[in-house]
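Subset of chains shown; positions unchanged.
Letters A and B name the chains as they come in the text, with residue numbers starting at 1 for each one.
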Amino acid sequence: MESRDSFPEDLTKALVASYGRHSRTCNLGNEIIPSRDAIAAIVEDLLELLFPGFHRRQNLNSGNIRYHVGDLLDDLRVRLAEQISRVGQPGRTPSESKDRSMEQALGLLERLPALREVLEADVLAAYEGDPAAHSCQEVVFCYPGLHAVAVYRLAHELLLLGVPVIPRMMTELAHGQTGIDLHPGARIGPGFFIDHGTGVVVGGTCVIGNRVKLYQGVTLGALSFPRDSNGNIIRGRKRHPTLEDDVVVYANATILGGETVVGHHSVIGSSVWLTQSVAPHSMVMMDKPSLRIRGASKGEFDNFSGFYQI
Amino acid sequence: MESRDSFPEDLTKALVASYGRHSRTCNLGNEIIPSRDAIAAIVEDLLELLFPGFHRRQNLNSGNIRYHVGDLLDDLRVRLAEQISRVGQPGRTPSESKDRSMEQALGLLERLPALREVLEADVLAAYEGDPAAHSCQEVVFCYPGLHAVAVYRLAHELLLLGVPVIPRMMTELAHGQTGIDLHPGARIGPGFFIDHGTGVVVGGTCVIGNRVKLYQGVTLGALSFPRDSNGNIIRGRKRHPTLEDDVVVYANATILGGETVVGHHSVIGSSVWLTQSVAPHSMVMMDKPSLRIRGASKGEFDNFSGFYQI
């Protein structure tokens, strides 16, 4: 054990040597990478532009809204371009990179009005689909599912604009906040409602239609990984299922496979495990699960040692 | 694409037009709504009064506790009344609203001693029910399940006092922090223990007795939505199950339906899916699930393409 006299010199030396030996887990060498805090702040500002008046600025009205929006857009463009420029633009000069980053930042901001159209459909779907919702504003204000979907839509646009890494940072931030894991690569139509949401996983090559509804714990995942002849995973192929319009997937259902298509207007019941396609207008449920139900006295529970899960 | 000269004017105009067209996803027009940050701070202070000395003020003792509590109560009443006044009091004059908000804030604070009684039972249930717990203080200090239950109990009291929106904000805050989704409308008796907790969903019309224990991933949910003749969801009916006293529900079990009653002292096993009532002292388990177990060589795994879930 290190004596106090040699602390921290010996340990510093050991750590720095480790950085040299295992450089893949370090970011040294003057490469500035995106700041997670800056991205989080940018996301909050983007959400403010999508849903004005709910959080920071609550005294917005038709008189002051124009100034507030213009000011925020102006500032956001610069901050977003700065973060984008940090992810690297291979093959471009610094000046080209700077231009490209500014272009991409502007590209996302210009999509905001169109995203509001889609998000209104998402909010309405939540309100109409949940007996516990009292108003659309409550959905915007309180619903973690709506928050996760809004962040996903922003991340998806950024991905389409060719920005790497940052879309994933955005959805992982939302994942940490809501327990909902939506990969930015998924394609999801308007009117998308995730209720409760904890544990939902939507894979990056999912295709989801309009007015689709998911409950907590639903996985839309992959079925095996194709590997090349060297045993390395092949990246990029469609691995995740397609859900057509008006599909409902109840809690804890698992749907897998890049070729699995759930036909429109189908209902996938709770805890179903599905790896095959189903026709439109299908109802898919587990066989009524066989339960063993026994009456038992109190003493019997004390000695019972099977099947208690903790 | 917008030229730099016209940015941000054109986009500002487009966004503001969108706010006008889709107003349900905006909060403009001088309506101040509750502040999520203020509610979060109020919840932290309420938790401090329920469990003094664990977080901010750690040098509390019998000498200074009285001043600290008195001071905090005084300040909390004002801040809570302010947030409550923002959710609107239909049919009242501003002065009546102000009085009513103050009344409701006071009402919650006056419930704190009674809530401490209930929460002590909850903490004891956690300590006695978890081999990994070393002390009651550790439960208060570390257990996300206890945090979620404490916030639920505060939210439930506020709901009973007739405050809208804010109870839901409080439980969704705790949901984001713990992955545990307890609707403030549920009725839950003392001695309630949620272990691990991620993925637990308790619906708003659940009735849960005393000394009930839930594990991670348990859903107490609804079975279909009654709709009226126009196809609109009927809000308010009991949709979620009843668990009587001393019930244990193991991980990932799903219990559904407003008429489903789990009799007292029953045990619902892991991954059970239950939509019917069971008598007291029942043990309900899945049939020992049929597993297919195959030995396989390494080469076989590489080519195996069925049933791998990602």
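Following the convention adopted for this analysis, a contact is a pair of C-beta atoms (placed from the backbone, for glycine too) under 8 Å apart; a residue touches a chain by one contact, two chains touch by 3 or more.
Note that the structure is predicted; figures quoted are calculated from it, not measured.
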Subunit count for the whole complex, all chains sharing one sequence, 2 displayed: 3
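We take it that only the chains that are shown with their structure count from here on.
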Residue ranges of subunit B in contact with subunit A within the complex: 1-2, 7-9, 11-12, 14-19, 22, 24-30, 32-33, 35-36, 164-165, 168-169, 172, 175-176, 179, 181, 183, 185, 195, 198-199, 201, 204, 215, 217, 219, 221-222, 225, 233-236, 239, 250-252, 254, 256, 265, 267, 269-274, 278-279, 281-288, 302, 304-310
Subunit A residues within the subunit B interface of the complex: 49-55, 58-62, 65-66, 69-70, 73-74, 77, 103, 106-107, 109-110, 112-113, 116-117, 119-120, 123-124, 128-132, 134, 136-138, 140-144, 177-179, 196, 198-199, 203, 216-217, 219, 221-225, 227, 231, 239, 251-252, 254, 256, 270-271, 275, 286, 289-298, 301, 304, 306-310
